[in-house]
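Dumping the structure here so I can ask a few things about it.
Only one protein chain is missing; all other protein chains are in place.
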Amino acid sequence: MLENYFPILLLLAVALATAVVMMAGSFLVGPKRNYAEKVAQYECGFAPLSRVRLPFDVRFYLLSILFVVFDIEAAFLFPWAVAFKDIGLTGLVEMLLFLMVLLVGYAYIWKKGALEWE
Amino acid sequence: MAVQLPEMNLVLLSPEILLSLVAMGLLLMSAWSGKESRGLIGTMALSGIVLAAVVLAGLSSATPSATMGGHFIDDRLARAMKWLLLIATALPLLMSREYLNQHGLDSGEYYVLTITSLIGAMAMVSAGSFLLLYLGLELMSLSIYVLAAYQRDQLQSTEAGLKYFILGSLASGILLYGTSLVYGATGTTLFTAVANAIKTAEHVSPVLVLGAVLVIIGISFKVAAAPFHMWAPDVYEGAPTSVTAFIAVMPKVAAFTAFFRVLLEAFSALHVHWAPMLQLLAVLTLAVGSLGAIAQSNIKRLLAYSSIGHVGFLLIGLTTGSQLGHQSVVFYLANYIFMSVGAFCLVLVLNRQGIGDQISDYAGLAKKRPLLAFLMSMFMFSMAGIPPLAGFIAKLYVLMAAVKAGLLTLAVISVIFAAIGAFYYLRIVKIIYFDVAEQPFDMEVSLSHQIVLAISALIVLVVGIFPGKLLDWSLASVQSLL
Partner (left out) sequence: MSKYLLIVLAPLFGSMIAGFFGRLLGNRLASLVTIAGMSVSALLAIITFFEIAVGNGDPVRQEVWSWIVSGEFRVSFGLLIDRLTAVMLIVVSGISTLIHIYSMGYMAEDPDQPRFFSYLSLFTFAMLMLVTGDSFLQLFFGWEGVGLASYLLIGFWFKKESACNAAIKAFLVNRVGDFGFALGIFTIYQVFHTLDYATVFRMAGTGQYPQTVDFLFWGPVHTMTLICLLLFIGAMGKSAQFILHTWLPDAMEGPTPVSALIHAATMVTAGVFMVCRASPLFELSETALTVVTVIGAITAFFAATVGLVQNDIKRVIAYSTCSQLGYMFFAAGVSAYSAAIFHLMTHAFFKALLFLSAGAVIHSMHHEQDMRKMGGLRKKIPITYTVMMIGTLALTGFPFLAGFYSKDAILEAAYAAHSTAGTFAWTLGMIGAVLTTFYSFRLIFMTFHGRPADHHSYDHAHESPWVMLGPLMVLAVGALFAGMLGESMTHLGWFKSAIFLAPGHDAMEHAHHVSAWVKWSPFLMFLIGLGMAWLLYVRMPELPGIIAGHYRATHRFLLNAWYFDRLYDRLFVQPAKLIGEGLWLTGDAKIVDGCVNGVANLCQRWAEQLRSLQTGYVYHYAFAMLIGVLVLMSLYT
């Protein structure tokens, strides 16, 4: 059972080694001459107007969560669509139920105004 | 190629289906209807729970059966625990409505979230696989995280919700990781199949044991067993009191059932591995529960530590691995619901008039409101395990199980911690009866509070004197295990 995972372990090791080698190489070999402009944040060539670590508007989070929810809906729909012929009517009903549940939530957020930016 | 779909006996799921429909309906209702119908939503939520209870009672007698390809189990344990879950949801909900009203929390979503967490818990107790267990756990937990943060304008409440969420997610991650390890080692998530795989394997693979340990840790977080308890005092204190009453009881019932399922149905062959671990957890939990409470001045924090102490006892019952032990766990849980709900109900009653959550605020309650003082003392005495109250029988059975299983050291330790624990319960009684009153205590006790108090007090007293029926019921519910 476990030996099936060996390639993955190998892959992990190779990936890790590659990253370490590359970073260590540039750290060891590359020249280090720092001055103010060089370490400054890069912002399309002009001086930064404000700090980079701005708090995002909370509405982005809301939107992204909604996106994730419907993204997952899609993730479910694909395998269902692939297997649709095999699972037949039962599968159809089940998926419709699932969509209905999502629809209730969708109606709720719509009514609550979560989809409007202002 | 036609795929053979697993048979689906939806009748067995009817309480859950019903509650889901109620939750969805209420969600839409709370979005579309105005403020005036909030009371209606609360009533409907309660009726929904009662209806689910009726449906549950109407299900034909439980011959252990599984559906959904073995992912959903319907047996005596599941039925019994669902009853406890319904009670542990309905009573806090019943007593919270005025509190919610006064604090402006009674929007429909509160009820929806309560019901969804109930559905999650019910899924947990019926879980036949790690998959459904995890799904139920997440549904329950996510709903409760939101409930804990429900008082959005209060810093404490949001902080509580956030803490609970972050630490809970961590625990969920651990649980999921453990599950994946178990799947990796056995190739299945079904409890029975896992058990079979362990039995047929020549040797126990360390990966499996690691997975089991992580799964147990994940569930331990949910019951607030030390050292995974640290969220509990902060969350109990910060969350609205009505939510605290709810999360003090309901998730524990679900999580302990999950323990039953996982430990006895999936990992029963690993008893030698998990029993010592649970014993260690039990001792730590007892220590934290009884010592931690001593230094508390806030009643909700104190009750948080008190519940941790109770969890310690429950864990002892669990580690025995004997039928008596399992019986004692179910019995303890049933009594714990009523003791805890009763105590929180009194906190709610006394809290309403702007008296803070401090224990010292209860000084001299006995002189002004002798009945309330008596009830509070009764719940405290029961929690401390003083006869002839229910808490005594519960502790007695746990100890009996521990002694019979040969866990003498554990029993002695638990008695010592119970004695230390008795100190802080008695301290409350002392403050109530012997300190000078500073508060007027002129609050009225509403009908719903009267009902909840009467039920809890009656159960605590009657079960303490006539424990026979409940003991039988507990025994019957665990008979399908092992």
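The letters A and B name the chains in turn, as written, and every chain counts its residues from 1.
Note that in this section a residue touches a chain if its C-beta (ideal position, glycine included) is under 8 Å from a C-beta of that chain, and two chains touch if they have at least 3 such contacts.
Remember, it's a predicted structure, so these values are computed and weren't measured experimentally.
A.B. asks: Touch partners of the unshown chain, restricted to the chains that are shown, please.
C.D. replies: B
A.B. asks: Would you mind spotting which of B:16, B:234 or B:361 touches the chain that isn't drawn?
C.D. replies: Residue touching the chain left out of view: B:234.
A.B. asks: Pick from B:66, B:174 or B:286: which residue touches the chain that isn't shown?
C.D. replies: Within the whole complex, the residue contacting the unshown chain is B:174.
A.B. asks: If I consider the whole complex, including the chain that's not displayed, which of B:111, B:130, B:274 or B:441 touches that chain?
C.D. replies: Missing-chain contact among the listed residues: B:274.
A.B. asks: Please give every residue of subunit B in contact with the chain that is not shown.
C.D. replies: 162-163, 166-167, 170-171, 174, 206, 209-210, 213-214, 217, 221, 227-228, 230-231, 233-234, 273-274, 276-277, 280, 288, 291-296, 420, 423, 466-468, 471-472, 475
Basically, only the chains that are shown with their structure count from here on.
A.B. asks: Under the definition above, what is the set of subunit A residues touching subunit B in their complex?
C.D. replies: It is residues 1-2, 5, 83, 86-88, 90-91, 101, 104-105, 107-108, 111-112 of subunit A that touch subunit B.
A.B. asks: Would you mind writing out the residues of subunit B in touch with subunit A in their complex?
C.D. replies: Residues in contact with subunit A: 1-3, 5, 20, 24, 27-28, 31-32, 184-185, 187, 205, 207.
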